[in-house]
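Scroll down for the structure; my scribbles are underneath it.
Yeah, one chain of the complex is gone here, protein chain that is, but the others are all in their spots.
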Amino acid sequence: MVKCASHLVIGMKGVFKLATQNTNSFSVQKMIQEKKKKKSAGGITEKIMPYILFLTAAVSVLTTIGIVLTLIFETFLFFDAVSIKEFFTGKVWYPFSETNGSFGILPLIMGTLKVTVIAAIVAVPIGLASAIYLSEYATDRARRIIKPILEVLAGIPTIVYGFFALTFVTPILRDIIPSLEIFNALSPGIVIGIMITPMIASLSEDAMTSVPNAMREGALALGATKFEVAIKVVLPAAISGIVASIVLGISRAIGETMIVAVAGGSTPNLEWNITGSIQTMTAYIVQVSQGDVGYGTTIYYSIYAVGMTLFVFTLVMNLLAQYITRRFREEY
Amino acid sequence: MNLINHDTVVKRMKPRLSKNSISKWIFFALTMFVLLILGILLYRIFSQGFGYLDLQFLQSLPSRKPENAGVYAALIGTIWLMAVVAPVSLLLGVGTAIYLEEYAKENALTNFIKVNISNLAGVPSIVFGLLGLTVFVRALAFGTSVLAAGLTMSLLVLPVIIVAAQEAIRAVPNQLREASFGLGATKWQTIVRIVLPAAIPGILTGGILALSRAIGETAPLVVLGMPLFLAFLPKTFLDSITVLPLQIYNWTGRPQVEFHALAAAGIIVLLFMLIVMNSIAVLIRNKFQKRY
Partner (left out) sequence: METSTAAANIVNTEEKQIVYKTSDLDLWYGDNQALKKINLDIMENEVTAIIGPSGCGKSTYIKTLNRMIELVPGVRTSGEILYRGKNILDKSYQVEELRTKVGMVFQKPNPFPKSIYENVAYGPKIHGIRDKKILDQIVEKSLRGAAIWDEVKDRLTQNAYGLSGGQQQRLCIARCLAIEPDVILMDEPTSALDPISTLKVEELVQELKKDFSIIIVTHNMQQAARISKKTAFFLNGEVIEFSETNKIFSTPADKRTEDYITGRFG
């Protein structure tokens, strides 16, 4: 009976509500239908937006295509004047000759190689040590302080590092190694190493922290020390991410421009010594861009040939890093 | 008979433990070394450049005399550059992100676009300079203008903005989209009224970080042929500019110590701008974190 009564009340409410609705002078549905009729063209936005957005997405693809085509076309023009064989096997890079310059890219590659190897020697141990410290040893508080500082380090413009290399690192190194020239491979190499350290550290740390704790606990429960866990459990488990981070770091070092342009010099050579002046691929492009080389000359086109070589180097490294992450992705 | 002799295990324990504690200190020391370098770098630059840092330095055009030189032209140039980079890169970046997250079907083309973007992020900045030189400076005949520099920089930072915007859009819960669709909203209405407002803090954070990258870039502008030394201000987008990093590069390249001090002062200004921008980004991120 009680239930019945409550039904009754609700029923009355419903009637009441219907009544109020009827006194309302408008119906939302009717208004919606009227608005629909008026702006039947409103559907156009809906139809064309996906295409407009697709066009914006296409810009990034066009950029890549633009880069590749630009490099290819201008490089072809360069190869009209200089044979491919000379470019890749010639041992002298001396483009600024009045009569006929030599365009053998090996000295520039050598310069890039020296700087990159030095950078890797600096960055890999320090970067990995920081990554291990942050992921395995550091307290939450230490991590919260150190990680943002590493981010700051990664965000410093490269021209600032270049200035630092030329005005601070080089003078100090010259005190230690008297034979070091003002422009050399060592100083920019070290500074590039410092520049890419945060990148290697943070990417490697990401790889290490994603190793599940259960794996660490398993080893610790058997009496392993933290060091043994880090080296024998975590490092092997995270190895693909670590290697990928190193490859990416090296790719950055190869493409780095301002540090070597400021502190590396402009003397392309094939020597192994790191105390003398060098020139990298990037520094050569900067040198030519800054000078007043005429448009359409062989020297002008040479920066594209060098840029093409640089692009291929870094692209291969980037693809390699992607391949490593994908091919050896750990399934935990 | 025991296969494991616990005595030897205990005996071997000691060297293992000392190895453990030594290595811990090595890892710690190397990490501190990185921070130390940052400290030295900042200290050096401040002690070198602070003397030159005054109002006159901020208000003066570059000069051949170090005591009269300033960064005014470079500061104004940087603002002009941002006036091109900010709208262009945000429009293209957010548009791409919306397309990829809301419209694109999972197919080979979409996959190609995604792979392409991640590869683009790894292309050295100097190569973007070569692209800009050919396309914007020469082919489209913008010359060494704000426009050419801005467009080149926009393409350079595009991957950063795309990835940030994608993450922000992905973080908007699907329930909100469903609620909107359930009321008869169209896809575009849902994107404009629900998804984008919710994603804006993330997009802004990414956008500011991308702009701060553009402010510090030097190499592509050198390749475009932007002047390192410019004693007048731009009036239109087809005028030439110089920017802070170029000015710093110019001063660094001179042999006189006074110019190095000027470069350091310029770096302080540049770093100050970056710190301000990054702080804004962090503020936005903290203010709007986890709203759902």
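Order of writing sets the chain letters: A and B. Residues in each chain are counted from 1.
As a working rule, a contact is a pair of C-beta atoms (placed from the backbone, for glycine too) under 8 Å apart; a residue touches a chain by one contact, two chains touch by 3 or more.
This structure is a prediction, so every number in the text was calculated from the model and none was measured.
Engineer: Sort through B:198, B:244 or B:274 and give me the one touching the missing partner chain.
Structural biologist: B:198
Engineer: Would you write out the residues of chain A that touch the absent chain, in ascending order?
Structural biologist: Interface with the chain not displayed, on the chain A side: 3-4, 10-11, 13-15, 17-18, 21, 24, 26-29, 31-32, 35-36, 38-39.
Engineer: Mind listing the chain B residues that contact the chain we can't see here?
Structural biologist: Residues in contact with the chain left out: 105-106, 173, 175-186, 189, 193-194, 197-198, 291-292.
Quick note on the criterion: only the chains that are shown with their structure count from here on.
Engineer: Which whole number of Å gives the spacing of the CA centres of chain A and chain B?
Structural biologist: That gives a centre separation of 11 Å.
Engineer: For chain B, which residues count as touching chain A in their complex?
Structural biologist: 16-17, 19-20, 23-24, 26-28, 30-31, 33-35, 37-38, 40-41, 44-45, 48, 91-92, 95-96, 98-100, 103-104, 112-113, 115-120, 122-131, 133-135, 138, 155, 158-159, 162, 186-188, 212-213, 215-219, 222-225, 228, 245, 248-249, 252-253, 260, 263-264, 267, 270-271, 274, 278
Engineer: In their shared complex, at which residues does chain A touch chain B?
Structural biologist: Where chain A meets chain B, its residues are 45-46, 49-50, 52-61, 63-64, 66-67, 70-71, 74, 125-126, 129-130, 132-134, 136-137, 146, 149-150, 152-153, 155-160, 162-164, 166-168, 194, 197-198, 201, 225-228, 248, 251, 254-258, 261-262, 282, 285-286, 289-290, 295, 303-304, 307, 310-311, 314-315, 317-319, 322.
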